[in-house]
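Of the protein chains in this complex, one is absent; all others appear in place.
For reference, chains read A, B and C in written order, and residue numbers begin at 1 within each chain.
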Amino acid sequence: MLPLKCGGRKMALYTGKRNFKVVGTRPPRPDGIDKVTGRALFGADLSAPGMLVGQILRSPHAHARIKSIDTSAAEALSGVKSVVTSADFDKASNSPNQDALDNCMARGKALYHGHAVAAVAATTAYVATQALKLIKVDYNVLPHVIEVEDAMMANAPIVQGGRRADNAPDGLSENITHYMSFGHGGLDEGFAKADKIIERTFKTAATHQGYIEPHACLATMGPDGKADLWCCTQGHYYVRELCADFLGMETSQLRVTASEIGGGFGGKTTVFIEPVALALSRKAGKPVKMVMNREEVFKASGPTVSSLTDVKIGMTKDGRITAAHAMLRYQGGAFPCGTIEFGLMSAFAAYDLDAVQAEGFNVMTNRPRQAAYRAPGAPVAIYPVEGVIDELCQILDLDPLEVRLKNAARKGTKSSYGPTFDDIGLVATLEAAQKHPHYLTPLGPNQGRGVSCGFWFNFGGNTSVSLNLNADGTVGIVEGNPDIGGSRASISQMAAEELGIPYEKIRTVIADTNSLGFNDVTDGSRVTFAVGLATIKAAQDAVQKMCSRVAKLWDIDEDAVVWEDGYAKPAGPNAGEFEPMSIAEIAAIANSTGGPIAGHHEVNADGAGVSFGVHLVDLEIDPGTGQTTILRYTVFQDAGKAVHPDYVEGQMQGGAVQGIGWALNEEYIYGPDGLLQNPGFLDYRIPVASDLPPIEAVILEIPNPGHPYGVRGVGETSIVPPLAALSNGVSRAIGHRMYELPMSPPKILKTIKG
Amino acid sequence: MVKVVVWGSLRAATGGAAEVNVDAATFKEVLTQLEQKYPGLKPQIDRGVSLAIDGTIYREAWFTPVKPDSEVVLMPLMVGG
Amino acid sequence: MRYAAPDSVSEAIKLLKSEPGVSRVLAGGSDILVQLKTGMAAPDLLVDIKQIPGIYDITQENGGYRVGAAVSGAALGEHAGVKAQWPGVIEAVELIGSTQVQGRATMAGNLCNASPAADSVPAMIAAQAIAHIVGPEGERDCPVQDIPLSPGRNSLAKGEFITSILLPARPENASDAYLRFIPRTEMDIAVVSAGVSLELDSSGVCTVARIALGAVAPTVLLVDAAAECLIGTKLDENALDAMGKACSAAANPIGDKRGTIEFRKDVVAVLAKRAAKIAQTRAGDQS
Partner (left out) sequence: MSKIHVTTTLNGDQVEYLCEPQETLLDILRNRLNLTGSKEGCGSGDCGACSVTLDGRLVCSCLVLAAEAEGREIETIEGMADGENLHSLQQKFLDHAALQCGICTPGFLVAAKALLEKNPDPTETEVRFWLAGNLCRCTGYDKIINAVMDAAAEMRGA
């Protein structure tokens, strides 16, 4: 590693190739043994003495005014200790928080099938279930609206009044909460230059993140207003903010501890049951545990937007895109939802375009409130764009990768959402795909090959890290982002790298909200980037302190001590002759040289660096049944520096399979009554092991200039390309284009039969 | 003066201009100036915005310097994911 | 709810008969436990029949096999004799649920649950399987197709339950096959299914055919018109096409979240033809 100068350094951003010792290796994860032996404690795994069981009563209607709620019979039932409704919560301090609260507990109106209406805490689950049956809710059932195109119509049932976007066009429903557009250049001139222009309409269904662990929490609140909350979440600081707001508490009085988290994918970035458990606990004066069942998970948490999108693209005979336009319509459930912004900004991000516009609406419907899902908004925006490009390639008889390369965004491209790209990896991923044996393998009958690009922004954000030097020279790292896919390993690796000590000498833990400064939610593929960056800086802070102690010991200038491979050394011959001191030696005498040594860093990190991916799929369609068999799948992704390549590959593979599910079978199915028909794993069909071939992951390391090790977020981009890759593959296999997801067998068979 | 690019649907607030000039040397000054010169932008700025400065997206970094020749692009606040 | 695990048939019948409220029989539990959890079923008494002697047995009987009511799919699939004689029934039973569900689910339970999409039922009907029923009025044998009445309802009287199912003997040159369509490769309920049982003569001409279709009507359909298309043929393309058309014509499915009417009518023909070919090959391989 490069020797670090210890005095007054500024954070160096990426400075070119370096020889990593720990970063880039594949050590075992620190939580591994606990997770293979069943010891790891997830949301539902903690219990407290005297604990009650909390359960929620949910709306049987898609849309209904709540005229009254009579909880007296439930309260009278033996074993029931508290009952709460929306009346038991404070008004939230701002509009987004109020939406989160109203989603946790309906206020005045039930806005979707499964919307929480009341909750009980009782001595056993059996009593709680009986108590729910005794709560009498008098509903006035209202007309409902489910599909985005219906909800936009002027005469549509109004989901929530007063939420209409200021700039929504006249003649459309009050359900429109956002209208936005992005882009540059003259579309008319652009389309005039095209040899071929096509415009197509695409539809996608709402999907669910499908984490295997249902939402779960254990809340304890005493009469003194102090509370503790244990829960599975991607962001316990945000849980604290929301719960404190809804319960009228000061933040310091609520300590939130994040359990091990059994998957989130964006769906555990807000609250559902946590404030309810706290309110029940406050009223009952006892700990309350709440665990959603799977039906509740589907009905009341998570889903993505569904969409209806028109895309128009003009292309020259040789494959240059001359102009591109998209009109996106998203519904994100019964509350305003900003996911449309990401969709609009990402739709054309992969391409270098002179004339481009993406405009779109978000519309409210009587569905559950949308929650983020891996690259929120991007998969359903990029799917239609990649579909139209692929269809143009077929019409113009052009190679789909060639065309994408010809139009690919690269360093210096003015992106479709505004900024000019720095170093990005799209061209590298496309070239890697072109050269890969997968792309050159011949196809058999009823088989098709699909290609798609994908993109995600990646976030940085607020991050705090403490790095504590122990007396034996080992290091404890305290960070505040729930580890959703191996981040404790990669954080430990980066600390080991920076300190120059073995990985095994470090243990990284996730702190509760009282034990460390604020951290943003684990989202936007930010953790390895931002927590990694803060960890490196915390390590540098500790190194500086260690060097300073050594300088005092040697009685030389602080600047004359350098840090190399875990040792403090004299900077050069002029600094004097001293035996290098190891971290363990420095730690052993820390109490005598000034006290404990710890490094810290707090930052709102920027410079995350965008990420691109290209997916290739070979598939075969059974012409008799319309069933799709995936034969081969390869993911190419620009990962920046891969800190722990196993987990980078895991993100690429896992995202790809979620995208495959989205493309083929997953969907929220509603009946004409507005009720969700498939709230379970049986009929919400996520991919199973036998549905899939091996997923090959090809990591390309195009360093992110904004991170000292060149790290980029890798978690989200991989869910984006499968939607179009599969759609394009199926379309090529059957000789007819598909314009709707999921491509369930009945739809494919119908398309085959014309 | 710094040139700031605003996205399509905000141009109603800038008299149709895709680019506006403000007298600013930092992230915060850009926003303050935008609000003052184009009050129609204030609701969006209050809801939250990011600024892409020379290709890097900054979410809330008030003191980030902006040079006269910087490429500055107004973007929605990047949250959730 | 009360739970009882009697150790004799007579005790089980007595419990079931004397229960004034709703009673249900528990074998593998893969349906009833889900129904309990969702509130779809709320019996007052659950009678676990798995302590009854012989209930786990598979025995040879007159050249066929008698399969106890508590024999799980996994256990049945391990029985080489049944598998050789009735490969279609075995493959149908093995398609019920996951490996985990296979550890518990039974043919008898699959039958009594009376779902039109039950995997083992078309294969059993094609196989002319006979259920052995015990009850307050004594014992009786009943063809399996007479047990499901409509989705979720069966013909067993109060106090009755199945103790075993007989898969009868087969002549030479006879075999069966079962295919179902699901959107994934596992873990789904059949969208459409077809069980085909064939007997061939020494020259390969079909002499007996039974074709049973699942998930295309309120109960499994045994389609004689389809079978007739195969009898007297060597299952040439024309015969298979005619059989497929007869299946589509007989199918009277609903459209729901699992599949459209059009899809079910189309695919049932495809599956019946494919299953018939497999059964033919298996029967031919025996000679």
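Note that in this section a residue touches a chain if its C-beta (ideal position, glycine included) is under 8 Å from a C-beta of that chain, and two chains touch if they have at least 3 such contacts.
Keep in mind it's a predicted model, so treat the numbers as computed, not measured.
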Check: shown chains touched by the absent chain are A, C
Touching the absent chain in the whole complex: find that residue among A:G266, A:G486, A:G500 or A:G640.
A:G486
Out of C:S72, C:S115, C:S164 or C:S197, which touches the unshown chain?
C:S72
Please pick, from A:F265, A:Y503, A:Y709 or A:Y739, the residue that touches the omitted chain in the full complex.
A:F265
Contact residue for the chain not shown (choose from A:A656, A:L676, A:V698 or A:A724)
A:A656
Absent chain, residues of chain C that touch it
1-3, 5, 26, 29-30, 33-34, 36-38, 46, 48, 50, 72, 74-75, 97-104, 185-187
Residues of chain A in contact with the chain that isn't shown?
26, 28-29, 31-42, 44-45, 47, 126, 209-214, 260-265, 291, 293-294, 484-486, 644, 646-647, 649-650, 653-658, 680-682, 686-692, 694-695
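Methods note: only the chains that are shown with their structure count from here on.
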So what shape is it, when you link every pair of chains that touch: line, ring, star, complete or other?
line
Which integer distance in Å separates the CA centroid of chain A from that of chain B?
26
Per the C-alpha means, the centres of chain A and chain C lie apart by a whole-Å value of 44
Counting only contacts in the complex, chain A reaches chain B at residues 166-167, 179-184, 266, 269, 338-339, 341-342, 345, 357, 359, 372, 374-376, 417-422, 457, 459-461, 521, 523-525, 604, 606-608, 706, 716
Of all residues in chain B, which touch chain A in the complex?
5, 7-9, 12, 18, 43, 52, 54-61, 64, 71, 73-76, 78-81
Complex contacts: residues of chain A adjacent to chain C
295, 624-627, 664-665, 669, 677-678, 681-683, 685, 687-688, 690-691, 744-746, 749-750, 753
